[in-house]
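What you see is the complex with one protein chain gone and the rest in place.
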Amino acid sequence: MNKMTASIEKIYNKYQKFIVENVISKKELRINSENLIDFMYFMRNDSDLKYDILCDHTVVDWVNNNSFDLVYNLYSTEYKNYIIISTTIPRNKPIINTVSGIWRIAEWQEREAYDFFGVLYTDHKDLRRLFLEDDWIGFPLRKDYKDNFMLEM
Amino acid sequence: MESLNKSIITTNLDKMLNWARSNSIWPLTFGTSCCAIEMMMATGSSHYDLARFGSEVVRVSPRQADVLIVAGTIVKRMVKPLKMLFNQMMEPKYVIATGSCTISGGPFIYNSYTTIRGVDKVIPVDVYVPGCPPRPEALFWGILVLQKMIKKNSLIKSTNNKKPVLAALPEGIMLEEIHDEMKKVLMNKKYL
Amino acid sequence: MAIHLRTLNEVLHSSNKKKTWGTKEYFINMGPQHPSTHGVLRFVLRLEGEVVKEIIPVLGYIHRGIEKIGESVSYRNFVHLTDRCDYLSSIINNWGVSKVVENAMQIETNERIETIRTIFAEIQRLQSHTLWWGVFAMDLGAFTPFLYGFRDREFLTSIVEDTCGSRLTMNYIQPGGVMYDIKPDFSTKIKNYIRYLRPRIDEYEQLVSNNIIIQKRTENVGILSKDDACSYGTTGPVLRASGVPLDLRKDHPYGMYGKVDFSVAVGSVGDCWDRYWVRIEEMRQSLNIIEQLIDNIPPGKHMVMKHTAKIKLPIGYHYDQVETARGILGVFVASDGKDSPYRIHLRSPNFNNLWSITKMAAGLKISDLVAIFSTLDIVMPDVDR
Partner (left out) sequence: MTTYHIENFANIINNSYQTNIFTIFAYVLLIFIGILAYITLVALTLIYVERKVCAAIQCRIGPNRTGWWGLLQPVADAIKLVLKEKNSPLYCDKLLHFIAPMFCLGACLSSLLIIPFSHNIQVINLNVGILYWSAVSSLGILGILIAGWSSYNKWSLLGAIRSASQMLSYELSIILSIMVIVIYAGTLDVQKIVLSQLDGWWIFKGHIVTVISFLIFFVASVAELNRTPFDLPEGESELGAGFHTEYSGIQFGFFFLAEYINVFITSAIIVTLFLGGWLPFHLYGMLSFNNAMNGIHPIIWFFLKVSLIIFIIVWIRWTLPRLRIDQLIYLEWKFLLPLGLVNIVLSAISVLYSFHF
């Protein structure tokens, strides 16, 4: 474990035993996908963490080891630091719990992730395509997305 | 009918009607991306005032507009609204395609699954104004070319073979008029 | 644990409750081509008479797939695409991408580059706010401020065009420095412009802020409380108007922001008036920043790296944020060591600011919806990317 920042130390001591998988760099944390939702709940409501802005939620499609990487980027306005939380889900069964209950913005960031990658979110209020037509076939941002409309370089 | 076209009455009538039609072109506000800002600069700002050429009234509803200035990238989802808009416009209608995104897809040609490579695949275009985004003066040049086109064809014998004209800036002429500094920059090579 | 996929028609039919008495609700399409939706955003409004019951934003009318293009384009070329995203703060977008690349590859830029970058970022903020002020007044019905805003912006555009060569899509800040050096008469022009614009902003205040109609139409309209603003992920002037003093230039200073003293305007109630007032105040702060920096631009090289040098980011996730005129622009790069990013994602400020309108404008009138939407200052290609 290289040099850990104060906030990661706090997380590591408090919730390490049953949630955190490992710490990659001083700003990044990897957790397993089952207990994502309660970990995020702690991040938001814990007194000395208070990450109250879900800055960003993206998906990275690692084709060769057949998995999606979900990246959550949180920012706390009180302690003025941001942290990257990432978790991996299998590519053939991309189902994960939604965090829109904790941060309202997650509802639309997750819709964008579904629109581009096909990641399904359980008990999401309004899961449908965000940018593309409803009858669009395929998920464009996946690495193996083929489309004859696209001209190669 | 053929002999009628050449007589003095219709040619003068043509000239008067064309003069009226070309001097009061009302544009339709249709900007999708960055060229929309340059179009707003041209139509709605004190430095470049499109009202001088008679097209001050920027109409919102397609029924009252004459020219559809397409400014910005057209994507797959925007094709249906654009077609509907074009069909709703009343004859005689013209289209000016400003910006390289509209003419050919611009920087989004490769690896884009939605951009339409050029708006002339969707609607017939009369004048192309290249540039990314084109300067307001280039848009004026496009409108002046459109006015010449309107003055050229005659009303009575309606020619619908509208040949699109590339309104590129001719070399050298417009530079002097646009800015004197531009000329100063050309003169002393130090800055190049 | 139910996954329920829906389509737009389902949403429209499900929310169309059957009402026996009273005015029947109807759907109206504030469609892609509408003067006050700042580009091509389509609102499906559920109206009851004049009151908006529900707003369903429909996006995608300018979605060009910039992130897909980004995966096959080198880092230096991707800077060109960020210009076309949020074209009203294009230089700050370039700075975002260059900042990620420089932090990942530990490129040290000298003092001159940082001052030029800060000055141009503040110039771009001024350009964006003057245009926003004009469009805001036009959305409320006064057409003349639109012209005044553009007139003041035109002087700035010509100054920027002298150095960057283009008026709108500048791609001026590259990883490793800036494209061209500034001209000798640059600082005199900027000083004249500052003397010109400062009284202009007081004139703006007189023409629009002291106008009783504007005050009546913006006070206590579209209130976004503090924790709502955080929960809806809004950043920039929208968040600061709700009382949260989050400004990247102050919290995580980059460039010359650490060495320049300026104050952050923070609102209290979070209604349209606060969002308007915060931006007017930001214009004045930008003038202060430029004034402090313009006199002592240190000499030095304007480009640290050779243009042909290949940029390869180390493997792993890299993320960096920059404060644009509308909020925080985060650039997330997942790199696998090649010269084009494996996955690049732009955390766009407009996308996150847009969704708070569904909460703010429900229950108000159409004119309030237009007023609130123009205070959010949304640029559509940045939402759709």
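The letters A, B and C name the chains in turn, as written, and every chain counts its residues from 1.
Here is the rule we use: a residue touches a chain if its C-beta (ideal position, glycine included) is under 8 Å from a C-beta of that chain, and two chains touch if they have at least 3 such contacts.
Please read all numbers here as calculations on a predicted model, not as lab measurements.
K.L.:
What shown chains come into contact with the chain that's not displayed?
P.N.:
B, C
K.L.:
Residue-wise, where is subunit B in contact with the chain that is not depicted?
P.N.:
16-17, 19-21, 23-24, 45-46, 49, 51-54, 56-57, 59-61, 63-64, 66, 90-92, 155
K.L.:
By the contact criterion defined above, which parts of subunit C meet the unshown chain? Give residue numbers in ascending order.
P.N.:
26, 28, 34-36, 50, 137-144, 147-148, 151, 207-208, 211, 213-214, 216-217, 365-368, 370
The definition used in the following text is that only the chains that are shown with their structure count from here on.
K.L.:
Just say which it is for the chain contacts: an open line, a closed ring, a star, complete, or other.
P.N.:
complete
K.L.:
With centres defined as the mean C-alpha position, give me the subunit A-subunit B separation in Å.
P.N.:
Chain centres of subunit A and subunit B, defined by C-alpha means, are spaced 46 Å apart.
K.L.:
Between subunit A and subunit C, what is the separation of their C-alpha centroids in Å?
P.N.:
About 24 Å separates the centre of subunit A from that of subunit C.
K.L.:
Going by the touch rule set out above, which residues of subunit B reach two or more other chains?
P.N.:
Only 77, 110-114 qualify.
K.L.:
Touching at least two other chains at once: which residues of subunit A meet that condition?
P.N.:
Residues 132-133, 140, 150, 153 of subunit A touch two or more partner chains.
K.L.:
In the complex formed with subunit A, which residues of subunit B make contact?
P.N.:
76-77, 109-114, 117
K.L.:
Quick one: which bits of subunit B touch subunit C in the complex? Just the residue numbers, please.
P.N.:
Residues of subunit B touching subunit C: 29-34, 36-38, 40-41, 44-47, 60, 72-73, 75, 77-78, 81, 85, 107-108, 110-115, 132-133, 135, 179, 181, 191.
K.L.:
Name, in rising order, each residue of subunit A that touches subunit C in their complex.
P.N.:
The contact residues of subunit A facing subunit C are 24-25, 27-28, 52-56, 58, 60-61, 69, 71, 73, 75, 77, 80, 82, 84, 86, 95, 103-105, 107-109, 116, 120-124, 126-134, 140-141, 150, 153.
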